[in-house]
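First up is the structure itself, then whatever we jot down about it.
One chain of protein is taken out of this complex; the other chains stay put.
As written, the chain order gives the labels A, B and C, with residue 1 at the start of each chain.
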Amino acid sequence: MSAIGFIGLGQMGMPMALNLLKGGHSLKVFDINEAAIQQLVTQGATAAVSPADAALDAEFVVTMLPNGTLVKNVLFGENSVVSALNKDALVIDMSTIHPHETDALIQAMSDKGFAMMEAPVGRTSEHAVRGELLIMAGGTKSQIERAQPLFDCMGSETIDAGGAGKGIRVKIINNYMSIALNALSAEAATLAEAIGLDWDTAMKVMSGTPAGKGHFTTTWPGKVLAGDLSPVFMIDLAHKDLGIALELANQVHVPMPCGAASRELYSAARASGRGRQDWTAILEQLRVTSGLTAKVK
Amino acid sequence: MSAIGFIGLGQMGMPMALNLLKGGHSLKVFDINEAAIQQLVTQGATAAVSPADAALDAEFVVTMLPNGTLVKNVLFGENSVVSALNKDALVIDMSTIHPHETDALIQAMSDKGFAMMEAPVGRTSEHAVRGELLIMAGGTKSQIERAQPLFDCMGSETIDAGGAGKGIRVKIINNYMSIALNALSAEAATLAEAIGLDWDTAMKVMSGTPAGKGHFTTTWPGKVLAGDLSPVFMIDLAHKDLGIALELANQVHVPMPCGAASRELYSAARASGRGRQDWTAILEQLRVTSGLTAKVK
Amino acid sequence: MSAIGFIGLGQMGMPMALNLLKGGHSLKVFDINEAAIQQLVTQGATAAVSPADAALDAEFVVTMLPNGTLVKNVLFGENSVVSALNKDALVIDMSTIHPHETDALIQAMSDKGFAMMEAPVGRTSEHAVRGELLIMAGGTKSQIERAQPLFDCMGSETIDAGGAGKGIRVKIINNYMSIALNALSAEAATLAEAIGLDWDTAMKVMSGTPAGKGHFTTTWPGKVLAGDLSPVFMIDLAHKDLGIALELANQVHVPMPCGAASRELYSAARASGRGRQDWTAILEQLRVTSGLTAKVK
Partner (left out) sequence: MSAIGFIGLGQMGMPMALNLLKGGHSLKVFDINEAAIQQLVTQGATAAVSPADAALDAEFVVTMLPNGTLVKNVLFGENSVVSALNKDALVIDMSTIHPHETDALIQAMSDKGFAMMEAPVGRTSEHAVRGELLIMAGGTKSQIERAQPLFDCMGSETIDAGGAGKGIRVKIINNYMSIALNALSAEAATLAEAIGLDWDTAMKVMSGTPAGKGHFTTTWPGKVLAGDLSPVFMIDLAHKDLGIALELANQVHVPMPCGAASRELYSAARASGRGRQDWTAILEQLRVTSGLTAKVK
């Protein structure tokens, strides 16, 4: 069992800290919200009066804060972690912040001789309560191994993202996809309702197609990811069908800005001569637009 | 076994007609592409010289055409289906056209005393070849029952969409979702590559979250669809994470227009006071924006 | 003075017809709204019972209708214009319809030996009342010359758009620009208000910059249109400033979907290596994305 300084007791940090306590670890906790500290003290934690105090004699310092400026202040500001941290401690930032901030913080810690990794979490506050978070670990293999007992208290799955800074990057990609997809899904569902479709029927159809199952494991592996753009469903037809949907949506007053944006991407793909390529070529199209080297042909 | 007039022998129509032949049906086929007709004749079909000819003495007339104008011409133009059709035949349009065109065609056929249903198909040309299409049937229960033997030759699953016009509507919704999702997925995958993420790692993470599994069967049922907007993941946080992803994407020159559009939807949700609601409230937000009656509260 | 059949007496058509009457022309008018016909009869027009009736003995037939399907029906449907039209009459469609519809209608009329041009109008219903519309004439020079006396009754300015189909095209471009600009302007004005700016101050600044004066006659002629992409204001900086504005807007909950979309265009331009080119290079970027041949270098 380890001595852990835990800083940041919000909607996520609180249950994470509780699960570390339940796991038998010794916690010294800090937050600007004094009530949150007291709540954990009643569960067996020790109150810290500052980030520095939380870091004193800790084997691990975990930070779970709303933004990168706060993480920076906690680590390097007044009465900060580095002013009290042992050189052999490991700092684990579990916040969701900009990856460039993560990079800079790990570098700055390293410059002072301290070890730091990031381990942002996936899933929801309910998972946090149940200790079933997804841990996206960015650090050396030995750092991840060392932190694993802590991760096992807070989460049910740890993914080694491939090195420092990769944990926060995979988190950002995952959240981008799921958050934007939520909006796109709302567009489809709202249009379905507006045109009088029964939701169960729509669900029944979509649950068996890429609409519900996504493309990553269905349409892409055999086509664009395999370098094969011969069409099983042409860009031209995908573009046509999007056009029908958007025309219909505009007729019934359902704004679909995500879908409208996607249509212009398909239009650009057609302008690039991809009209008769498979619809999965939209990935290749966007890659090239982004300045990445074409993979197919 | 039935006498079927089949009109439209393109990338989809050709294998569908072949599968009807294989199923033992008698086919009279028409297309403007004479070679396509001949190809089917070698497989046992009879050549028709016009839509009218294909319709003559048919129990079913199936149309599989690129757009609504063509379907209209085939049904009502010169030498058209209606000029030869028996009153007890059933016309099945399997094309993907605008639902309002479908509605108008079914009405126009009905006005002349003819029975017509729509049954657009899902999945790809490869599924068409294997007779594994998804049939989205829009018609009366008795029409669907009557057409079922034909559907069983062409597809592996038939969904009763709930009445005339509902088949094409569910098809459009499904295609909207899957086609736009394809573009959004390309954004996430391109950003992942541009920031140096290993795709397998990204996939490993996303396959266990709504990013890969979608929202319809994961986050929505227990929250917004159940009328519960208490947050397990707040709109404010979703908006923040989207902002980080978009800032990162702009720094590495990956255009993400779908995601950028979705961020403005979350921004509107926050402006509507939904910042501390669950992220699934984006559906409720878009419903209200579309003039639908609020379901929650 | 000419004998004119006028079909379509809506918000625009009514004052246009009135101004033709005031100009001394003889009008036979048709609309599905009988009251509109009667209103013009009290002003000296003759009532027509059908499009054919309006066309009978007319030197000109003017159509001003809500969509292309109606124009087609009026020209070619039952009791339609062509059934009664003199071969030496000139049909002038002043409706705003899809240019491809215009092309097809002019061709179809020509195939039957009839002369037709298009002349959609710019400005507003108030200008229509005052006879101050902008006429965008698409036809041969002799057709425009022949129609000029009519145009002079309805408008204050006629532009020869360069041939058949060009009038409707320039109208669509103009309307696209002004209608989308209206939305973009609303984004800027709403953000200005949300951050506490005095509108007069904002206006004072913008009236002296491309924000208020546009780019067509200010930044473009000396740079991108002259083939000079050396930077007076770099794409990179434009992209940066857009980013600040969008971040600010998201902080104060002002959705700016047009601006968000434009930022991704700048991002694509940077990915194409245009970061240090002049901001007017965004035109060249979009041209190339659209498959047009690069003009610069």
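The rule we apply is simple: a contact is a pair of C-beta atoms (placed from the backbone, for glycine too) under 8 Å apart; a residue touches a chain by one contact, two chains touch by 3 or more.
Keep in mind that this is a model prediction, so the values were computed, not measured.
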Which listed residue (C:Leu40, C:Ala54, C:Ala119 or C:Ala188) would be found touching the missing chain in the intact complex? C:Ala188
Which of these touches the unseen chain: C:Ile4, C:Ile97 or C:Leu229? C:Ile97
Using the document's definition of touch, tell me which of B:Leu105, B:Ile144, B:Leu191 or B:Ala268 contacts the absent chain. B:Ala268
Which listed residue (C:Phe30, C:Phe60 or C:Trp279) would be found touching the missing chain in the intact complex? C:Trp279
Where chain C meets the left-out chain, the residues are 67, 96-100, 122-126, 134, 136, 157, 159-162, 166, 169-198, 201-217, 219-220, 231-234, 238, 240-242, 244-245, 247-248, 251-266, 279-280, 282-283, 285-287, 289-292
Positions on chain A where the hidden chain makes contact: 239, 243, 247, 249-250, 253-257, 260-261, 263-265, 267-268, 270-271
Interface residues of chain B (partner: the chain not displayed): 257, 261, 268, 271-273, 289-291
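As a convention for this text, only the chains that are shown with their structure count from here on.
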Same or different, please, for the chain B to chain C contact, judged on whether over half of the interface numbers appear on both copies. same
How many Å are there between the centre of chain A and the centre of chain B, using C-alpha atoms for each centre? 31
For chain A and chain C, what's the span in angstrom between their mean Cα positions? 46
Can you check how far apart chain B and chain C are, centre to centre, with Cα atoms defining each centre and the answer in Å? 34
Shared interface positions of chain A, touching two or more other chains: 257, 261, 289-291
